[in-house]
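With one protein chain withheld, the remaining protein chains of the complex are depicted in position.
Chain lettering (A, B and C) follows the sequence in which the chains are written, and residue indices restart at 1 in each chain.
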Amino acid sequence: MTRNEALFEFLQRMGDNTLILGHRISEWCGMAPVLEEDIALSNTALDFIGQTQFWLGYAGEVEGEGRDADRLAFHRDAWDFRNVLLVEMPNGDFGQTIMRQFLFDAWHSIYIARLIKSSDARVAEIAEKASKEIAYHLERSADTVVALGDGTEESHARMQKALDYLYPYVGEMFLSDEVDAEMIAAGIAPDPSTLRDEYDALVQKVMDEATLSIPGNRFAQKGGKTGTMHTEHLGHLLCSMQWLQRAYPDGNW
Amino acid sequence: MTRNEALFEFLQRMGDNTLILGHRISEWCGMAPVLEEDIALSNTALDFIGQTQFWLGYAGEVEGEGRDADRLAFHRDAWDFRNVLLVEMPNGDFGQTIMRQFLFDAWHSIYIARLIKSSDARVAEIAEKASKEIAYHLERSADTVVALGDGTEESHARMQKALDYLYPYVGEMFLSDEVDAEMIAAGIAPDPSTLRDEYDALVQKVMDEATLSIPGNRFAQKGGKTGTMHTEHLGHLLCSMQWLQRAYPDGNW
Amino acid sequence: PEKLAAFQARIDAGEKIEPKDWMPQGYRKTLIRQIGQHAHSEIVGTLPEGNWVTRAPTLERKAILLAKVQDEAGHGLYLYCAAETLGVSRDEMTEMLLDGRMKYSSIFNYPSLNWADIGAIGWLVDGAAIMNQVPLQRTSYGPYSRAMIRICKEESFHQRQGYDAIRACAEGTPAQKKMAQDALNRFWYPSLMMFGPPDGDSVHSEQSMAWKIKINTNDELRQKFVDQTVPQAEFLGLTVPDENLKWNEERGHYDFSQPDWSEFFDVIKGNGPCNVDRLADRNKAWDDGAWVREGMLAHARKKAAAKVAAE
Partner (left out) sequence: PEKLAAFQARIDAGEKIEPKDWMPQGYRKTLIRQIGQHAHSEIVGTLPEGNWVTRAPTLERKAILLAKVQDEAGHGLYLYCAAETLGVSRDEMTEMLLDGRMKYSSIFNYPSLNWADIGAIGWLVDGAAIMNQVPLQRTSYGPYSRAMIRICKEESFHQRQGYDAIRACAEGTPAQKKMAQDALNRFWYPSLMMFGPPDGDSVHSEQSMAWKIKINTNDELRQKFVDQTVPQAEFLGLTVPDENLKWNEERGHYDFSQPDWSEFFDVIKGNGPCNVDRLADRNKAWDDGAWVREGMLAHARKKAAAKVAAE
């Protein structure tokens, strides 16, 4: 793998995470439990779509085959997506949505902080812009996890169930592979495996406040980041997300 | 509208009804309340897909532009579909699915009986073949509506709710327009509006047995049969149904 | 009666009525109905748009639509707040929406069926809404008037974006152009209905105008909308689905066909294409969200109690 190929992979990973999670959140449109959450969810989705435009736009430039962010977003099939499995998991109830959000935001905020110091100026610039949004996402999702974990008996039970369901998808965010090795060597991105302790400390702190128990089983589902094995959920998401582009490939929108 | 154009419309109406309802039922795959229903639902879906192949296959021939049944099924957008709204309504719970089935089967069985005597030999032949399947569908859906209507308090309430929800979509099956006028004139198909009494008697009989009340409001939602205004549900159905064909238009499957 | 005359005099003098001021029951009731209905419309109006958020054709269009939906939820918030100053809580109004006692704009009982509908909703529906709302910036009730000023600014932004979206379709491939025309065909008459029935048939109108809760008549606004919109449609190369549409040199206005008012009353009665599904969606969101609202409330109470205990 050349450095450029690795960089292209890395940028797709960043952009696909925000694209897919942004899409998932946008599925909530008009259906949130309370108006303030409707606003917050569409705001988060909006931030993610904006970040996607930067990451995938840059990815397309690096690839150099004339694909722009839209082409990458709407014309790849599931196997070409590089998002971690966590972000493609279904919304479930609001608890599952917000738990997924927190587990991702926690990683995102730690990772993006390293990217700000990237040797690649474009990466550093995008990370810099995104970091404020991400810090706000984390603050919000952590607060909500705490409120609902430490709310009523029902909300506690639902949040624990969400955590149990999603925890197997946490490990993948910290797996390193040859793409990461290239990025580390080039000083473009950090080694994900070195960030786990910081992540665990942050998650532990929030879960303690939320009176929730982190599952003991650390088995990690994987295959999203490398594209080797996504979940069945991603294909269905793409059916909606890419519908119009697929049905009308010549359109100018 | 030429006779041929009207015939093409008529055949799409027949084929789209079975295509869309067959698809809806197939969404139940592996999720039915009891194994026997899993079998029955896939059997019904299978019958409908088979009927679709006949109707849309003939439609393509009549149109004469080289579109076969698959092309029509997988490459038209929502506005080109001619199914009645009833069949595109979502599955809801099993009660809604089986009520939708009965309300359609009752119409289908009455209508198909007339088509057996169609002046168009192909139409008569397809109708003849389909009529045995349809008679069986009707027997089964009527029995199930009766059993669940006259079952427990909960099953009764759910069936009544399903009937109330779906009844506004019954009227469309009996609307006549210029396509029907052409078909009547040619002796190809009956006037739908003349079949309502027979339908009402049949539905009344089954609902009486099921201890369910037919809503008084006869307001009819319409726009599916003419294609002028489907529901929002159809577009989402097509996202899944047509996905593969849209994403890989050159494929040979 | 004296109070009433003084009240009317203030209104006639162009003064704003504020929450703590005395006001007639009818004024309060009418305002609650009107502001509540407007707030509900913002909320229910996100459903036909949400229907395409997940299918937007580009990242940019998706972002624009998300921003719009977010604005609309925000408008809902301002308006609920304005209504709360009249002594009715957001939860009460929500309950009234959910059980059908309060209405929302009938336009949202029509489905969004192709992508160009999103453009048409911005162009026509927001366009008609603005036409209704601009005069309301001068409405007599202070909080309502201030909310409308904020809202109108964003709405006209939405309208421009909607027009831009349908323009992209109208200037696109034949299939895209067909989408744009199809959207116009379906949304034209429902948009005309947004101004309410013809002046002769309109209830509530006279008193509302005296109170400056309503500023123009339905027919005035409808005419203004047609006059503004027809040239825009022409610019797009789209055909307004009205054979009788014609510029009337003498009147200085377009002549146009009335919508089918029986359809309007059907929709109001609950027989529109989407009435049942829209309310079912809102009810589901509310019911499914009950545990979240309760959980948040419980946590807020625990925190408050802990704070008190610590003091």
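The rule we apply is simple: a residue touches a chain if its C-beta (ideal position, glycine included) is under 8 Å from a C-beta of that chain, and two chains touch if they have at least 3 such contacts.
Predicted model only: the values in this text are computed from it and were never measured.
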**Message:** Considering all chains of the complex, which shown ones does the missing chain contact?
**Reply:** A, B
**Item:** Among B:32, B:113, B:184 or B:220, the residue in touch with the chain that has been omitted
**Value:** B:32
**Request:** With the full complex in mind, choose from A:84, A:112 or A:239 the residue touching the hidden chain.
**Result:** A:239
**Complete:** Where B:11, B:59, B:89 or B:146 are the choices, the one touching the absent chain is B:146
**Asked** Considering the entire assembly, which residues of chain A contact the chain that has been omitted?
**Response** 77-79, 165, 168, 217, 219, 221, 223, 228-232, 235, 239
**Request:** May I ask you to list the residues on chain B that touch the chain which is not drawn?
**Result:** 19, 23, 26-27, 29-39, 42-43, 45-46, 49-50, 52-53, 56, 69-70, 73-74, 93-95, 144, 146-148, 150-152, 154-156, 158, 240-241, 243-245, 248, 250-253
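The rule is short, and it goes like this: only the chains that are shown with their structure count from here on.
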**Item:** Chain closest to the middle [Cα centroid of all protein chains]
**Value:** C
**Message:** From the centre of chain B, which other chain's Cα mean sits the farthest off?
**Reply:** A
**Request:** Between chain B and chain C, tell me the centre distance in angstrom, where each centre is the average of that chain's C-alpha atoms.
**Result:** 36
**Prompt:** So what's the Cα centroid distance for chain A and chain B, whole Å?
**Reply:** 42
**Prompt:** For chain C, which residues are shared contacts with two or more other chains?
**Reply:** 55, 175
**Message:** If I count partner chains per residue in chain B, which residues reach a count of at least 2?
**Reply:** 77, 239
